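Input: one structure, supplied below.
Note that one protein chain is taken out, while the other chains of the complex remain in position.
Up next is subunit A:
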Amino acid sequence: MSWQSFLVDIFTYGLLAYSVSLLSCYLLFAGFSIGEIRNYLRKNSFTDYGVLAGSTQAPSISILAPAYNEGANIIENVRSLLSINYTNLEVIIINDGSKDDSLAKLIEAYHLYKADFFIDGQIETKEVKGVYRSRKIVYKKLIVVDKQNGGKADALNVGINVSNNNYIVCIDVDCILEQDAILKLAKPFLENTKERVIATGGVIRIANSCIVENGRLLKVKLPRQFLPRVQTLEYIRAFLLGRMAWSRLNGLLLISGAFGAFDKDIVIKCGGYNHKTVGEDMELVVRMRRYMQENRIPHKVSFIPDPLCWTEAPSTFKILGRQRNRWTRGTIETLQMHKIMFLNPKYGILGMLSYPYWLFFEFLAPLVEFFGFIAFIIFACFGLIQWSFFFGLLLFIFSFGFLYSVFAILMEVFTYNQYKTNKNLLLLILTAFLEPLIFHPFVVWSAVKGNIDLLRKKNSWGEMTRQGFTKEKVQQ
(Lines give C-alpha, C1' and ligand atoms only; values in the text may rest on other atoms or scores of the structure.)
Protein backbone atom coordinates (compact mmCIF):
# COMPACT_ATOMS: atom_id res chain seq x y z
CA MET A 1 0.00 0.00 0.00
CA SER A 2 1.46 3.40 -1.06
CA TRP A 3 1.39 6.34 1.31
CA GLN A 4 -1.04 8.10 -1.04
CA SER A 5 -3.59 5.31 -0.86
CA PHE A 6 -3.03 5.08 2.90
CA LEU A 7 -3.87 8.78 3.25
CA VAL A 8 -6.88 8.42 0.97
CA ASP A 9 -8.13 5.49 3.08
CA ILE A 10 -7.72 7.48 6.29
CA PHE A 11 -9.54 10.41 4.73
CA THR A 12 -12.31 8.27 3.23
CA TYR A 13 -13.02 6.25 6.35
CA GLY A 14 -12.73 9.34 8.54
CA LEU A 15 -15.32 11.07 6.41
CA LEU A 16 -17.50 7.98 6.43
CA ALA A 17 -17.33 7.79 10.23
CA TYR A 18 -18.23 11.47 10.42
CA SER A 19 -21.21 11.00 8.06
CA VAL A 20 -22.45 7.96 9.96
CA SER A 21 -22.26 9.87 13.27
CA LEU A 22 -24.17 12.80 11.78
CA LEU A 23 -26.84 10.57 10.27
CA SER A 24 -27.15 8.68 13.56
CA CYS A 25 -27.82 12.00 15.30
CA TYR A 26 -30.60 12.69 12.82
CA LEU A 27 -32.10 9.26 13.43
CA LEU A 28 -32.00 9.89 17.18
CA PHE A 29 -33.67 13.28 16.65
CA ALA A 30 -36.44 11.62 14.72
CA GLY A 31 -36.99 9.09 17.50
CA PHE A 32 -36.92 11.64 20.31
CA SER A 33 -39.15 14.09 18.53
CA ILE A 34 -41.87 11.49 17.94
CA GLY A 35 -42.13 10.88 21.70
CA GLU A 36 -41.97 14.55 22.60
CA ILE A 37 -44.57 15.68 20.07
CA ARG A 38 -46.92 12.82 21.00
CA ASN A 39 -46.73 13.74 24.68
CA TYR A 40 -47.24 17.41 23.91
CA LEU A 41 -50.29 16.79 21.74
CA ARG A 42 -51.85 14.50 24.32
CA LYS A 43 -51.35 17.02 27.10
CA ASN A 44 -52.44 19.87 24.90
CA SER A 45 -55.79 18.22 24.21
CA PHE A 46 -56.64 18.94 27.87
CA THR A 47 -55.59 22.58 27.69
CA ASP A 48 -58.02 25.44 27.46
CA TYR A 49 -55.89 28.49 26.71
CA GLY A 50 -58.91 30.71 27.22
CA VAL A 51 -58.40 30.20 30.96
CA LEU A 52 -55.10 32.05 30.73
CA ALA A 53 -56.24 34.77 28.35
CA GLY A 54 -58.55 36.45 30.82
CA SER A 55 -56.76 35.59 34.04
CA THR A 56 -55.29 38.34 36.16
CA GLN A 57 -52.95 35.67 37.53
CA ALA A 58 -51.38 35.16 34.09
CA PRO A 59 -47.71 36.16 33.95
CA SER A 60 -47.08 39.72 32.84
CA ILE A 61 -45.48 39.85 29.41
CA SER A 62 -43.84 42.58 27.36
CA ILE A 63 -43.58 42.08 23.61
CA LEU A 64 -40.40 43.68 22.30
CA ALA A 65 -40.40 44.44 18.59
CA PRO A 66 -37.41 46.31 17.14
CA ALA A 67 -38.18 48.17 13.94
CA TYR A 68 -35.73 49.59 11.43
CA ASN A 69 -37.11 51.28 8.30
CA GLU A 70 -40.38 49.35 8.56
CA GLY A 71 -42.53 52.35 7.63
CA ALA A 72 -44.32 50.52 4.84
CA ASN A 73 -46.08 48.06 7.14
CA ILE A 74 -45.49 49.33 10.66
CA ILE A 75 -49.06 50.50 11.33
CA GLU A 76 -50.54 47.12 10.37
CA ASN A 77 -47.86 45.19 12.21
CA VAL A 78 -48.43 47.12 15.44
CA ARG A 79 -52.20 46.74 15.08
CA SER A 80 -51.68 43.00 14.77
CA LEU A 81 -49.63 42.97 17.99
CA LEU A 82 -52.18 45.09 19.84
CA SER A 83 -54.97 42.70 18.89
CA ILE A 84 -53.35 39.80 20.76
CA ASN A 85 -55.71 38.38 23.32
CA TYR A 86 -53.82 38.53 26.63
CA THR A 87 -54.57 40.47 29.81
CA ASN A 88 -51.17 41.29 31.31
CA LEU A 89 -49.51 42.54 28.16
CA GLU A 90 -47.56 45.56 26.98
CA VAL A 91 -46.30 46.04 23.44
CA ILE A 92 -42.99 47.87 23.12
CA ILE A 93 -41.95 48.99 19.64
CA ILE A 94 -38.33 50.09 19.47
CA ASN A 95 -37.62 52.40 16.56
CA ASP A 96 -33.94 51.69 16.04
CA GLY A 97 -33.01 55.01 14.42
CA SER A 98 -35.07 54.37 11.28
CA LYS A 99 -34.26 56.66 8.37
CA ASP A 100 -37.81 56.48 7.05
CA ASP A 101 -41.07 57.87 8.46
CA SER A 102 -41.83 54.91 10.80
CA LEU A 103 -42.01 57.05 13.94
CA ALA A 104 -44.10 59.81 12.37
CA LYS A 105 -46.57 57.23 11.09
CA LEU A 106 -46.83 55.61 14.52
CA ILE A 107 -47.33 58.99 16.23
CA GLU A 108 -50.14 59.86 13.88
CA ALA A 109 -51.89 56.50 13.77
CA TYR A 110 -51.79 55.79 17.50
CA HIS A 111 -52.11 59.36 18.86
CA LEU A 112 -48.75 59.21 20.59
CA TYR A 113 -47.18 61.85 22.79
CA LYS A 114 -43.69 62.04 24.23
CA ALA A 115 -44.13 60.86 27.81
CA ASP A 116 -42.10 61.42 30.96
CA PHE A 117 -40.65 57.97 31.32
CA PHE A 118 -37.78 56.90 33.50
CA ILE A 119 -35.66 54.18 31.94
CA ASP A 120 -33.80 51.97 34.33
CA GLY A 121 -30.58 51.42 32.37
CA GLN A 122 -29.85 47.99 33.79
CA ILE A 123 -28.29 47.07 30.47
CA GLU A 124 -26.03 49.55 28.70
CA THR A 125 -27.45 50.76 25.39
CA LYS A 126 -27.28 53.53 22.83
CA GLU A 127 -29.09 56.78 23.66
CA VAL A 128 -32.87 56.77 23.90
CA LYS A 129 -34.36 59.88 22.32
CA GLY A 130 -37.84 59.50 23.70
CA VAL A 131 -40.61 57.25 24.94
CA TYR A 132 -44.06 57.68 23.46
CA ARG A 133 -47.43 56.60 24.84
CA SER A 134 -50.90 56.91 23.42
CA ARG A 135 -53.53 59.42 24.48
CA LYS A 136 -56.19 56.86 23.59
CA ILE A 137 -57.08 54.38 26.30
CA VAL A 138 -57.63 51.70 23.67
CA TYR A 139 -53.89 51.77 22.91
CA LYS A 140 -52.76 51.86 26.55
CA LYS A 141 -50.74 48.67 26.04
CA LEU A 142 -48.51 50.41 23.50
CA ILE A 143 -45.12 51.97 24.24
CA VAL A 144 -42.97 53.29 21.40
CA VAL A 145 -39.31 53.97 22.07
CA ASP A 146 -37.25 56.11 19.73
CA LYS A 147 -33.52 55.49 19.94
CA GLN A 148 -30.24 55.98 18.14
CA ASN A 149 -29.44 53.23 15.66
CA GLY A 150 -27.50 50.42 17.34
CA GLY A 151 -28.65 47.19 15.76
CA LYS A 152 -31.17 44.57 16.75
CA ALA A 153 -29.43 43.46 19.95
CA ASP A 154 -29.14 47.03 21.20
CA ALA A 155 -32.78 47.75 20.37
CA LEU A 156 -33.89 44.65 22.27
CA ASN A 157 -31.78 45.71 25.25
CA VAL A 158 -33.55 49.08 25.27
CA GLY A 159 -36.84 47.19 25.20
CA ILE A 160 -35.73 45.13 28.20
CA ASN A 161 -34.82 48.32 30.10
CA VAL A 162 -38.18 49.91 29.31
CA SER A 163 -40.24 46.79 30.01
CA ASN A 164 -42.28 46.70 33.21
CA ASN A 165 -43.18 43.03 33.10
CA ASN A 166 -41.65 39.76 34.29
CA TYR A 167 -41.35 38.04 30.92
CA ILE A 168 -40.28 39.39 27.55
CA VAL A 169 -41.27 38.10 24.15
CA CYS A 170 -38.80 39.15 21.47
CA ILE A 171 -40.15 39.18 17.94
CA ASP A 172 -39.41 40.58 14.52
CA VAL A 173 -41.95 43.33 13.97
CA ASP A 174 -42.96 41.95 10.58
CA CYS A 175 -43.80 38.50 11.93
CA ILE A 176 -47.40 37.36 11.94
CA LEU A 177 -48.39 35.81 15.25
CA GLU A 178 -51.16 33.28 15.74
CA GLN A 179 -53.89 34.66 18.01
CA ASP A 180 -53.05 32.27 20.84
CA ALA A 181 -49.28 32.44 20.35
CA ILE A 182 -48.55 34.37 23.55
CA LEU A 183 -50.81 32.11 25.61
CA LYS A 184 -49.02 29.03 24.35
CA LEU A 185 -45.64 30.59 24.92
CA ALA A 186 -46.55 31.72 28.45
CA LYS A 187 -47.86 28.38 29.68
CA PRO A 188 -44.51 26.56 30.10
CA PHE A 189 -43.39 29.29 32.53
CA LEU A 190 -46.30 28.35 34.78
CA GLU A 191 -45.99 24.61 34.63
CA ASN A 192 -42.75 23.72 36.28
CA THR A 193 -42.16 23.61 39.98
CA LYS A 194 -38.87 21.71 40.02
CA GLU A 195 -36.98 23.58 37.29
CA ARG A 196 -37.12 27.26 36.42
CA VAL A 197 -38.19 27.74 32.82
CA ILE A 198 -35.91 30.50 31.52
CA ALA A 199 -36.97 30.61 27.88
CA THR A 200 -39.61 29.24 25.55
CA GLY A 201 -39.70 28.99 21.81
CA GLY A 202 -42.26 27.96 19.27
CA VAL A 203 -42.33 26.80 15.69
CA ILE A 204 -41.79 29.43 13.03
CA ARG A 205 -43.35 28.86 9.63
CA ILE A 206 -42.87 30.43 6.25
CA ALA A 207 -45.54 32.94 5.27
CA ASN A 208 -44.58 33.49 1.59
CA SER A 209 -47.71 33.08 -0.58
CA CYS A 210 -49.93 32.89 2.52
CA ILE A 211 -52.80 35.36 2.54
CA VAL A 212 -52.33 38.10 5.12
CA GLU A 213 -54.75 40.92 5.84
CA ASN A 214 -54.37 43.64 8.48
CA GLY A 215 -51.50 41.80 10.06
CA ARG A 216 -53.48 38.58 10.36
CA LEU A 217 -52.91 35.31 8.59
CA LEU A 218 -56.09 34.46 6.72
CA LYS A 219 -55.04 31.44 4.71
CA VAL A 220 -52.04 29.15 4.86
CA LYS A 221 -50.57 28.36 1.46
CA LEU A 222 -47.47 26.51 0.37
CA PRO A 223 -45.03 29.02 -1.17
CA ARG A 224 -45.23 29.11 -4.94
CA GLN A 225 -41.54 29.90 -5.41
CA PHE A 226 -38.96 27.15 -5.03
CA LEU A 227 -36.67 28.88 -2.52
CA PRO A 228 -39.33 29.75 0.08
CA ARG A 229 -40.88 26.30 -0.43
CA VAL A 230 -37.63 24.50 0.23
CA GLN A 231 -37.20 26.65 3.34
CA THR A 232 -40.68 25.58 4.43
CA LEU A 233 -39.45 22.01 4.32
CA GLU A 234 -36.22 22.96 6.05
CA TYR A 235 -38.12 24.73 8.87
CA ILE A 236 -40.44 21.73 9.34
CA ARG A 237 -37.40 19.49 9.67
CA ALA A 238 -35.52 21.82 11.98
CA PHE A 239 -38.39 22.74 14.30
CA LEU A 240 -40.54 19.62 14.34
CA LEU A 241 -37.67 17.15 14.50
CA GLY A 242 -34.48 18.90 15.65
CA ARG A 243 -35.69 21.35 18.27
CA MET A 244 -38.31 19.02 19.71
CA ALA A 245 -35.66 16.37 20.22
CA TRP A 246 -33.30 18.82 21.92
CA SER A 247 -36.18 20.03 24.04
CA ARG A 248 -36.80 16.49 25.24
CA LEU A 249 -33.12 16.24 26.21
CA ASN A 250 -33.27 19.73 27.76
CA GLY A 251 -30.32 20.61 25.57
CA LEU A 252 -31.70 23.45 23.45
CA LEU A 253 -29.13 26.12 22.69
CA LEU A 254 -31.21 28.22 20.36
CA ILE A 255 -34.52 30.02 20.52
CA SER A 256 -35.13 31.75 17.23
CA GLY A 257 -34.66 35.51 17.28
CA ALA A 258 -37.87 35.90 15.30
CA PHE A 259 -40.03 34.69 18.20
CA GLY A 260 -39.09 33.63 21.71
CA ALA A 261 -40.04 34.30 25.32
CA PHE A 262 -37.55 34.85 28.13
CA ASP A 263 -37.50 35.26 31.89
CA LYS A 264 -36.52 38.93 32.15
CA ASP A 265 -34.87 38.57 35.53
CA ILE A 266 -32.37 36.03 34.18
CA VAL A 267 -31.84 38.01 30.97
CA ILE A 268 -30.88 41.08 33.00
CA LYS A 269 -28.65 39.07 35.32
CA CYS A 270 -26.85 37.81 32.21
CA GLY A 271 -26.44 41.33 30.81
CA GLY A 272 -29.02 41.18 28.01
CA TYR A 273 -28.32 40.69 24.32
CA ASN A 274 -24.73 40.84 23.14
CA HIS A 275 -24.42 43.38 20.32
CA LYS A 276 -20.94 42.18 19.41
CA THR A 277 -22.26 39.12 17.63
CA VAL A 278 -24.63 38.70 14.71
CA GLY A 279 -26.01 35.55 16.38
CA GLU A 280 -27.40 37.42 19.38
CA ASP A 281 -30.39 35.08 19.74
CA MET A 282 -28.34 31.91 20.16
CA GLU A 283 -25.68 33.67 22.22
CA LEU A 284 -28.26 34.89 24.75
CA VAL A 285 -29.73 31.43 25.26
CA VAL A 286 -26.28 29.89 25.68
CA ARG A 287 -25.26 32.62 28.13
CA MET A 288 -28.48 32.23 30.14
CA ARG A 289 -28.01 28.47 30.35
CA ARG A 290 -24.39 28.89 31.27
CA TYR A 291 -25.36 31.31 34.05
CA MET A 292 -27.92 28.85 35.41
CA GLN A 293 -25.46 25.96 35.28
CA GLU A 294 -22.70 27.96 36.95
CA ASN A 295 -25.09 28.97 39.72
CA ARG A 296 -26.42 25.42 39.98
CA ILE A 297 -30.03 26.49 39.44
CA PRO A 298 -32.15 23.72 37.89
CA HIS A 299 -33.61 25.13 34.71
CA LYS A 300 -35.23 24.32 31.41
CA VAL A 301 -35.48 25.86 27.96
CA SER A 302 -38.84 24.81 26.67
CA PHE A 303 -40.03 24.38 23.12
CA ILE A 304 -43.52 23.84 21.78
CA PRO A 305 -44.29 22.33 18.39
CA ASP A 306 -47.34 24.48 17.58
CA PRO A 307 -46.89 26.84 14.63
CA LEU A 308 -47.04 30.18 16.43
CA CYS A 309 -45.28 32.66 14.22
CA TRP A 310 -45.18 33.18 10.45
CA THR A 311 -42.36 34.97 8.74
CA GLU A 312 -41.31 35.85 5.23
CA ALA A 313 -38.39 33.76 3.98
CA PRO A 314 -35.79 35.05 1.51
CA SER A 315 -36.94 34.37 -2.02
CA THR A 316 -33.71 35.16 -3.86
CA PHE A 317 -30.35 33.44 -3.64
CA LYS A 318 -28.71 36.79 -2.88
CA ILE A 319 -30.76 37.46 0.28
CA LEU A 320 -30.72 33.81 1.32
CA GLY A 321 -26.93 33.76 0.98
CA ARG A 322 -26.63 36.79 3.27
CA GLN A 323 -28.93 35.20 5.83
CA ARG A 324 -27.06 31.89 5.92
CA ASN A 325 -23.72 33.67 5.95
CA ARG A 326 -24.89 35.60 9.03
CA TRP A 327 -26.25 32.48 10.73
CA THR A 328 -22.88 30.78 10.25
CA ARG A 329 -20.96 33.72 11.68
CA GLY A 330 -23.38 33.91 14.60
CA THR A 331 -22.92 30.23 15.39
CA ILE A 332 -19.13 30.41 15.28
CA GLU A 333 -19.02 33.57 17.39
CA THR A 334 -21.28 32.01 20.01
CA LEU A 335 -19.25 28.82 20.11
CA GLN A 336 -16.06 30.85 20.47
CA MET A 337 -17.48 32.96 23.30
CA HIS A 338 -18.54 29.92 25.26
CA LYS A 339 -15.76 27.48 24.42
CA ILE A 340 -15.29 26.77 28.11
CA MET A 341 -18.41 24.62 27.93
CA PHE A 342 -16.93 22.19 25.39
CA LEU A 343 -16.91 18.69 26.87
CA ASN A 344 -17.00 20.25 30.33
CA PRO A 345 -19.05 18.02 32.67
CA LYS A 346 -19.76 21.05 34.87
CA TYR A 347 -22.24 22.16 32.20
CA GLY A 348 -24.05 18.83 32.10
CA ILE A 349 -25.83 17.94 28.90
CA LEU A 350 -25.00 21.36 27.43
CA GLY A 351 -21.28 20.82 27.70
CA MET A 352 -21.21 17.14 26.94
CA LEU A 353 -23.82 16.95 24.18
CA SER A 354 -25.32 20.21 22.90
CA TYR A 355 -22.09 22.16 22.49
CA PRO A 356 -20.16 19.29 20.81
CA TYR A 357 -23.12 18.70 18.48
CA TRP A 358 -23.19 22.35 17.44
CA LEU A 359 -19.44 22.39 17.01
CA PHE A 360 -19.08 19.19 15.01
CA PHE A 361 -22.36 19.01 13.15
CA GLU A 362 -23.66 22.57 12.79
CA PHE A 363 -20.43 24.54 12.44
CA LEU A 364 -18.11 21.92 10.91
CA ALA A 365 -20.59 20.02 8.71
CA PRO A 366 -20.62 22.50 5.81
CA LEU A 367 -16.81 22.75 5.88
CA VAL A 368 -16.37 18.97 5.99
CA GLU A 369 -18.90 18.59 3.20
CA PHE A 370 -17.32 21.28 1.02
CA PHE A 371 -13.71 20.22 1.41
CA GLY A 372 -14.62 16.52 1.39
CA PHE A 373 -16.41 16.99 -1.92
CA ILE A 374 -13.44 18.79 -3.47
CA ALA A 375 -11.00 16.22 -2.10
CA PHE A 376 -12.99 13.32 -3.50
CA ILE A 377 -13.14 14.92 -6.93
CA ILE A 378 -9.35 15.36 -6.83
CA PHE A 379 -8.86 11.76 -5.64
CA ALA A 380 -11.10 10.49 -8.41
CA CYS A 381 -9.34 12.60 -11.02
CA PHE A 382 -5.97 11.20 -9.94
CA GLY A 383 -7.36 7.67 -9.86
CA LEU A 384 -6.90 7.32 -6.11
CA ILE A 385 -10.57 6.38 -5.76
CA GLN A 386 -13.04 5.07 -8.31
CA TRP A 387 -15.65 7.39 -9.75
CA SER A 388 -18.28 4.78 -8.91
CA PHE A 389 -17.25 5.06 -5.25
CA PHE A 390 -17.57 8.83 -5.42
CA PHE A 391 -21.04 8.71 -6.91
CA GLY A 392 -22.05 5.89 -4.55
CA LEU A 393 -21.13 8.06 -1.57
CA LEU A 394 -22.99 11.02 -3.03
CA LEU A 395 -26.11 8.94 -3.66
CA PHE A 396 -25.92 7.51 -0.15
CA ILE A 397 -25.96 11.01 1.39
CA PHE A 398 -28.63 12.14 -1.05
CA SER A 399 -30.92 9.20 -0.30
CA PHE A 400 -30.62 9.76 3.45
CA GLY A 401 -31.42 13.46 3.07
CA PHE A 402 -34.46 12.61 1.01
CA LEU A 403 -35.58 9.96 3.50
CA TYR A 404 -35.25 12.38 6.41
CA SER A 405 -37.25 15.07 4.59
CA VAL A 406 -40.01 12.61 3.73
CA PHE A 407 -40.15 11.58 7.37
CA ALA A 408 -40.47 15.26 8.36
CA ILE A 409 -43.34 15.68 5.89
CA LEU A 410 -45.01 12.63 7.40
CA MET A 411 -44.67 14.11 10.90
CA GLU A 412 -46.15 17.37 9.66
CA VAL A 413 -49.14 15.55 8.15
CA PHE A 414 -49.70 13.55 11.35
CA THR A 415 -49.48 16.60 13.60
CA TYR A 416 -50.41 20.05 12.32
CA ASN A 417 -50.98 19.36 8.63
CA GLN A 418 -50.82 22.98 7.52
CA TYR A 419 -50.56 22.19 3.80
CA LYS A 420 -53.66 20.12 3.47
CA THR A 421 -54.07 19.24 -0.19
CA ASN A 422 -52.46 16.25 -1.87
CA LYS A 423 -51.01 18.60 -4.47
CA ASN A 424 -49.15 20.51 -1.75
CA LEU A 425 -47.78 17.33 -0.23
CA LEU A 426 -46.65 16.11 -3.62
CA LEU A 427 -44.93 19.44 -4.17
CA LEU A 428 -43.21 19.12 -0.80
CA ILE A 429 -41.97 15.62 -1.68
CA LEU A 430 -40.70 16.88 -5.02
CA THR A 431 -39.00 19.74 -3.18
CA ALA A 432 -37.43 17.21 -0.82
CA PHE A 433 -36.03 15.44 -3.89
CA LEU A 434 -34.64 18.62 -5.42
CA GLU A 435 -33.32 20.16 -2.21
CA PRO A 436 -30.02 18.22 -2.05
CA LEU A 437 -29.33 19.10 -5.67
CA ILE A 438 -30.06 22.84 -5.68
CA PHE A 439 -30.66 24.32 -2.26
CA HIS A 440 -28.26 22.36 -0.08
CA PRO A 441 -25.09 23.05 -2.11
CA PHE A 442 -25.91 26.75 -2.03
CA VAL A 443 -26.43 26.71 1.75
CA VAL A 444 -23.11 24.90 2.18
CA TRP A 445 -21.37 27.49 -0.01
CA SER A 446 -22.96 30.36 1.97
CA ALA A 447 -21.73 28.78 5.21
CA VAL A 448 -18.20 28.49 3.80
CA LYS A 449 -18.40 32.17 2.80
CA GLY A 450 -19.59 32.93 6.34
CA ASN A 451 -16.42 31.33 7.69
CA ILE A 452 -14.30 33.36 5.29
CA ASP A 453 -16.13 36.58 6.20
CA LEU A 454 -15.59 35.88 9.88
CA LEU A 455 -11.87 35.45 9.28
CA ARG A 456 -11.95 38.80 7.49
CA LYS A 457 -13.62 40.26 10.62
CA LYS A 458 -16.77 41.17 8.74
CA ASN A 459 -19.56 41.70 11.26
CA SER A 460 -22.41 43.28 9.35
CA TRP A 461 -25.95 41.88 9.27
CA GLY A 462 -26.40 42.34 5.54
CA GLU A 463 -29.50 43.96 4.10
CA MET A 464 -32.60 41.76 4.32
CA THR A 465 -35.02 43.10 1.73
CA ARG A 466 -38.54 41.71 2.04
CA GLN A 467 -41.18 41.46 -0.65
CA GLY A 468 -44.19 41.73 1.68
CA PHE A 469 -47.04 39.33 2.25
CA THR A 470 -49.79 38.41 -0.17
CA LYS A 471 -52.98 40.32 0.58
CA GLU A 472 -56.43 38.99 -0.04
CA LYS A 473 -57.90 40.21 -3.28
CA VAL A 474 -60.83 42.51 -2.71
CA GLN A 475 -64.03 40.91 -3.94
CA GLN A 476 -65.51 42.99 -6.74
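Here is the rule we go by: contacts are C-beta pairs under 8 Å (C-beta built on N, C-alpha and C of every residue); 3 or more make two chains touch, one makes a residue touch a chain; residues count from 1.
Heads up, the rule we're going with is that contacts and distances are computed from a predicted model.
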Listed names "ABC transporter permease", "Predicted Zn-dependent peptidase", "ATP-binding cassette domain-containing protein" or "HEAT repeat-containing protein", with the criterion being the UniProt name of the chain not displayed: "HEAT repeat-containing protein"
Listed residues A:Lys187, A:Arg229, A:His275 or A:Lys300, member touching the removed chain: A:Lys187
Sole residue of A:Leu15, A:Ala58, A:Ile255 or A:Leu350 that reaches the chain not shown, by the stated touch rule: A:Ala58
Residues of subunit A in contact with the chain not shown: 42-43, 45-46, 48, 51-52, 55, 57-59, 115-118, 120-122, 187, 189-193, 265, 386, 388-389, 392-393, 395-396, 399-400, 402-403, 406-407, 409-410, 413-414, 422, 425, 429
